[in-house]
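Missing here is one protein chain; the remaining ones are kept as they sit in the complex.
So, subunit A:
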Amino acid sequence: MSADTSQSPTVISRSSALPAAATVAAVALWFVVYWRLEDFSSWIVGLLPLPQDDHLKEAARFFVYDTPKVLMLLTLVVFGMGVVRSFFSPERTRALLAGRREGIGNIAAAGLGIFTPFCSCSAVPLFVGFVSAGVPLGVTFSFLISAPMVNEVALGLLFALVGWQVALTYLGFGLGIAMVSGWVIGRLHLEGWLEEWVRNVRAGAVELPAESISVADRIKAGIEAVRDIVGKVWMWIIVGIAAGAFIHGYVPSELLASIMGKGAWWSVPAVVLVGIPMYSNAAGIIPVVEALLGKGVALGTVLAFMMSVTALSLPEMIILRKVLTTKLIAVFIGVVGLGIIAVGYLFNALFS
């Protein structure tokens, strides 16, 4: 048994050429399939024994075309980000942010939120780890707001389904909300509203030994991200696309435009309120966003809805309750919610 000890530690460098070549081939194949996707979907819809009902046909076309399109795009984007993220870790992000002044710190935190791997299940250790290592509270919040809201899934899908203008605007304003909200929370000096045990943790940042990471490992990280994320959200996506297909085929434009159009001033705060208890990955909400925009719903209202669903979620609040007092959670929801509402109004005013 103990004879094995000698061999394993030294075998680190494996050939990375084969996995790299396979990845290039797979991505090329992806593009070929994606290019021909519309023809393929039309052909499938043509084969379906649909009655001559325009509504049903429209809904079916939306569903049959969007499902593989969204799943393919998501796979590519998640794979790419999985590889990029193997260069970042929360530990490294913290080292970059510790001792940073507010202002610059808020900007850096919001930006790093895009690349640092984050899931709400690790929100608590992350929060405590940041605060205890000397990252200012407001800077920590900037990160915590940006990480779930401005992520690769949201940006990639917006880019592909709604266009690069909307994706860029979402990126810019999402980062803006994360910076400003974090800065405001920092200015309020609410450190006393953390749970007591969090204030008592005094741990320095830990120095981790280097782990062996080859190109093959980074590709593997990408594949694992796909298996993990796409495996978890594909059902949400199909539900989202079905909802989008229904809106696309059946809901009359006049109805939505009158409820959620630019004319209705109350629609922005209303969708933000509706979005807070809702929890959906960005992947599930974007097909709905696409369908709503197609029906003439105001862009600002739709983006506000999407931001509210992704940035403020009930499950995350329940998890964060372990480290934040209810008062601080209320401030967090209030500041971020107001920021989103402001962005929604600004957009509706700008793009008319």
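The definition used in the following text is that a residue touches a chain if its C-beta (ideal position, glycine included) is under 8 Å from a C-beta of that chain, and two chains touch if they have at least 3 such contacts; residues count from 1.
Following the convention adopted for this analysis, contacts and distances are computed from a predicted model.
Taking the options "ATPase", "Cytochrome C oxidase Cbb3", "Peptide/nickel transport system ATP-binding protein" or "Thioredoxin family protein" in turn, only "Thioredoxin family protein" matches the UniProt protein name of the chain that is not displayed.
Screening A:64, A:83 or A:126 for touch with the missing chain picks out A:126.
Contact with the omitted chain, checked across A:90, A:186 or A:222, is made by A:90. Of the residues in subunit A, those that touch the hidden partner chain are 1-2, 4-5, 8-9, 11-12, 89-91, 93-94, 117, 121-122, 124-126, 128-130, 132-133, 197-198, 200-201, 203-206, 208-209, 211-212, 217, 322-323.
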